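Omission of a single protein chain aside, the complex is shown with its protein chains in their original locations.
Here is chain A:
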Amino acid sequence: MKLSRLLATVLVATALPTSIGMLHAAEPAGVFDQVQAAKNRIDFVFTQMGVPVNGRFGKAKVDLVFDAATPTKSTVKLDLDLGSIDAGSSDANQEVVGKPWFDLKNFPSATFVSSAVKPLGGNRYEMTGKLSIKGKTRDVTTPITVTQKGNTAVFDGGFTLKRLEFAIGDGSWSDTSVVADEVKVSFHVEADRRAAGK
């Protein structure tokens, strides 16, 4: 009897701080808007002749406000430097700047502006916004997972984009049996907590 009570006390004593710690980690407090530009990652996977090919954008300007108290009021504004693309090979990198693809001369950047955030439960959210590429604007929706690492909130998500909706790769490249219409986009953004009193 005594032993079991002792055991219970020990269990509660060890479990309590742990659960408080977990609670803290699951629900970050404060406003996170200090985007760590060097840690931004925007990757994509496209499919050519059934072969998945990885690419990424090296330069993106991300403005983000995530208030842990009212996550549905979070906003994101993205300005993506399309010239920073790596489409998987030097051949492809030369090709994609041209008119049939991104037409970089006329459309050097792509933008995303969020319009709504919906909670999906836990630390998962669904963000909708307007994505503009090559003069065409479409609504896109993406799930986002928010995790906190100390004073940093980490945002990860991904969605599938249909390249032909933005005329990316038109003309002879619009043959989706060679380059598939669906392009998987994924992103990773880290933002530090705004200092108190600001």
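Definition applied: a residue touches a chain if its C-beta (ideal position, glycine included) is under 8 Å from a C-beta of that chain, and two chains touch if they have at least 3 such contacts; residues count from 1.
By definition in this document, contacts and distances are computed from a predicted model.
Looking at the choices "Branched-chain amino acid ABC transporter permease", "Putative outer membrane protein", "Multidrug resistance protein MdtN" or "Cytochrome b", the name in the UniProt record of the chain not drawn here is "Cytochrome b".
Across A:Asn54, A:Ser115, A:Thr137 or A:Thr160, the residue that sits in touch with the chain not pictured is A:Asn54.
The chain not displayed touches chain A at residues 48-54, 88-89, 91-92, 94-95, 172-173, 175, 178-179.
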